[in-house]
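Shown here: the complex without one of its protein chains, the others still in place.
Labels run A and B following the written order; every chain starts at residue 1.
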Amino acid sequence: MTAALTPRNVVIAVLMLLLAAVPVYAAVTANTFLVTLFTRVLILGMAATSLNLILGYGGMVSFGHAVYLGIGGYAVGILAQEGASSGFLQWPVAILVSALFALLVGALSLRTRGVYFIMITLAFAQLVYYFGVGLDRYGADDGLTIRQRSQFAGLLNLSDRAQFYYLCLVLLVVSIYLIGRLVNSRFGMVIQGARSNDRRMRAIGFPTFRYRLTAFVIAGAICGLAGALLANHTGFISPATMHWTRSGDLIVMVVLGGMGSAFGPLIGAVALLSLEEALPVLIRVVASPLFGDAALRMAEYWQIVLGPLFLLVVLFARGGIDGLLAGARRG
Amino acid sequence: MLLFIEQCLNGLQFGLLLFLLAAGLTLVFGIMDLVNLAHGSLYMLGAYFAATFAAWTDSFVLGALLALAATLVVGMALEVVALRRLYGRDHLDHVLGTFGLILFFNELVRLVWGPAGLSLSLPMWLISPVEILPGLFYPTYRIAIILTALLVALFLYILVMRTRLGMLVRAGASNREMTGALGVNINLLYTLVFGLGAALAGLAGLMQAPILTVQIGMGENILILAFVVIIIGGIGSIRGAFIAAILVGLIDTIGRAFLPDLLRLVLSSRGASTVAPAMSSMMIYLLMAIVLVLRPEGLFPVSSK
Partner (left out) sequence: MADPLLEIEALTKRFGGVIASDSISLCVPKGELHAIIGPNGAGKTTLIGQLAGEIAPDAGRIRFEGRDVTALSVDRRSQLGLARSFQITSLFLDFTALDNVALAVQAHAGHSFRFWRNARREAELRTPARAALARVGLAAREDVIVSNLSHGEHRQLEIAMALATTPRMLLLDEPMAGMGPDESARMVKTLRELKRGLTILLIEHDMEAVFALADRITVLVYGRIIASGPPEAIRANAEVRQAYLGEQEDRHG
C-alpha cells in the first residue's frame, strides 16, 4: 500500500512521530505533566476512533458513547475493589460487558432512525449515569478510587508512565488500523451504504439492521477497552465519566477532526485538548493589552469561544480538520 | 391517602411543565424540521431572567412577564443570527450545532450571573396554601402553575387544531413550499414559531424556578426528560406530548415519593437513601425502553414523514 505525499499524510505522519516522541522529550525535560496530558489524548483518541466507526462511517449519531468509557472503567474499578486486580481478568470483562450492553442498547435503538435514535441514545446514557449514581457500594456519586493499576503478572508495569503511554499508543494505532481495514471491507461497505441510503440498501437485498448492530457492538467494545485504560490512567472512576455531555465531547472530537476519516478522531482529540490548554492562554495574551487585569478573568471563560467555534465548523468546515487538509491537496 | 393525592397533584404539575418544554420542541421540529438541543438553554435563561427582573422590580409577576418577553427576544435573535442557517441540513448538523450553543449559553450565564445559582422568592399571596380538600392544603403557587400550563395547553390545542399553521404541525410537514402556499413570509413565520417555542421553554423555566432551582446546566437534565416525553408520545404529536408528559410527571413524582419507603423494606436505610433517588431517575428511562419495545413509533405517532 503506497501512501501519497499529500499535505494531509505528511501532517499525520509528523503527528504520529511527535506523539511517539513525547515520553522521550518529557524524560529529557523532566516534564511528567506532558506524558499525563498526552496519555489522556491517546485514550480519548481511541474512544473517538471507536465512535467514528458508527458516527462517521455509519451515520449513527450516538449520544451515549461515553457510557462505555464508564463501563470499562467500572469493570476495572469494581473488580479491583473486590480483590481481582489482574488485568487479564479486568480488561476482557471490560470489553465483554461493554459489548453486551452495546448489543442491548443497539437492539432497542437501531430500529429507529434519525432524531429518534439520537434522543434514545441520549436517554439510555442518562439511564446508565443514574445507575452509576446509585451504586452505593462502589462510590455512587463520589466515584470509586482505584488504588492499584491493572496487574499483568510482571509482563507490563502500568505504573510506569512511559510504559503505560506506549501501551496506549500501540492500542490506539491498532484500533485505527483495524477500523481502517473494517470500513473498506464488505462489512464496511454495508455500513457506509446504510449511512448513505438505508432504504436503497434494503431494496437491493441487505438486511441492514444486523450489520449496523454489529458495528455498534464493535464500537462499544473498543470504547470499553479505552475505559479500562482511562480508569488506570486517572486511578479513579465516577458516573460523571458517563454523562451525556462527555459523549458530546467525543462527538465534538470526531467532527472537529474529520468524520469518516481514519485519523480524524485522533486529530480531533489532539485539537480539542490543545484548545483546552491553549485558548485560555490565547485569550489572556490577546486581551491583556486591551483589558489589563480583566483579561485573566476573561481567560477563565474560554469555553464561551468553543461553542460558537464548533457551530462554525459544523456550518462551514463540515469535513473537519482532516477535510481541510485533504482539500489543501487540491487547493 | 391525602399524601397520595398531594403527590398526584405534584406529578400533574411537573408533567405540565414537561409538556410546555416538549411542546416547544415538537413545534419547532414539526414546522422547521429543526432539532434544537439548546432548547434547555432557553429554559435556563427564562429562570435566570425571572430571578433577575423580579429582584429589580420587586414583583414576581412583573419579573415573570419581563422574563417571558426577554426569552422570546433572545429566542428570535438566536434564530435569526444562528439557527436559520441550519434549516434543510442533516439532523446531525442540528444536533452538533445546537450542542455547541449549549456550551456557549452555559458559559455566558456563568460570565454574566456567576457560577453560583440564583434564587427566586415568591410573594406572600402565592406562598400561602389553599385548602382544596378537607385536610389537604396545597400551595397556591403550584395551583397557579397547573392553571397557567393548562391555559397554555388550551391555547396550543386551538393553534394546532384550528389554524392552518397547526395543520402543518399535525401533518408532520416541514416543507417550505407547503408553508409558502399558506401565503406567508416564511422567514418571519419561522422566526415567530421559534420565538413561541422559546417562550414556552422560558415559561417552564421561570415557573419552576421558585420551586426547584436556578443554576447553570439546569436545562440539560430536563431537556432529556422532554425528549423522553416526545419519544413516548410520538415525535411530532402535541397530543401525544401532553399525555406522555402527564404520565411521565406522575410516574416520576410518585416514584420519587414512595420508592425510598419501598426500598427501605428491602435495603438498609443508608443504602435506600442512595439507591432510591437513582432508581427513581432511572424509572422514566425504563418506561421509555418498554414503550420502545412495544410501540417503537410512540403512543400517538404522526403517521406520515
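We adopt the following convention: a contact is a pair of C-beta atoms (placed from the backbone, for glycine too) under 8 Å apart; a residue touches a chain by one contact, two chains touch by 3 or more.
Because the structure is predicted, anything quoted here is derived from the model rather than measured.
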May I ask you to name the displayed chains that the omitted chain touches in the full complex?
-> A
Sole touch to the unshown chain from A:G56, A:G143 or A:G188: residue A:G188
Omitted-chain footprint on chain A covers residues 181-182, 184-190, 192-193, 196-197, 199-208, 211, 214
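Convention: only the chains that are shown with their structure count from here on.
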Interface with chain A, chain B side, in the complex: residues 29, 35, 82, 85-86, 91-93, 95-97, 99-108, 110-111, 220-221, 224, 227-228, 230-231, 235, 270-271, 274-275, 277-279, 281-282, 285-286, 288-289, 292-293, 296
Could you pull out which chain A residues touch chain B in their complex?
-> 59, 61, 63, 108-109, 111-112, 114-116, 118-120, 122-124, 126-127, 130-131, 133-136, 140, 244-245, 248, 251-252, 255, 301, 303-304, 306-311, 314-315, 318
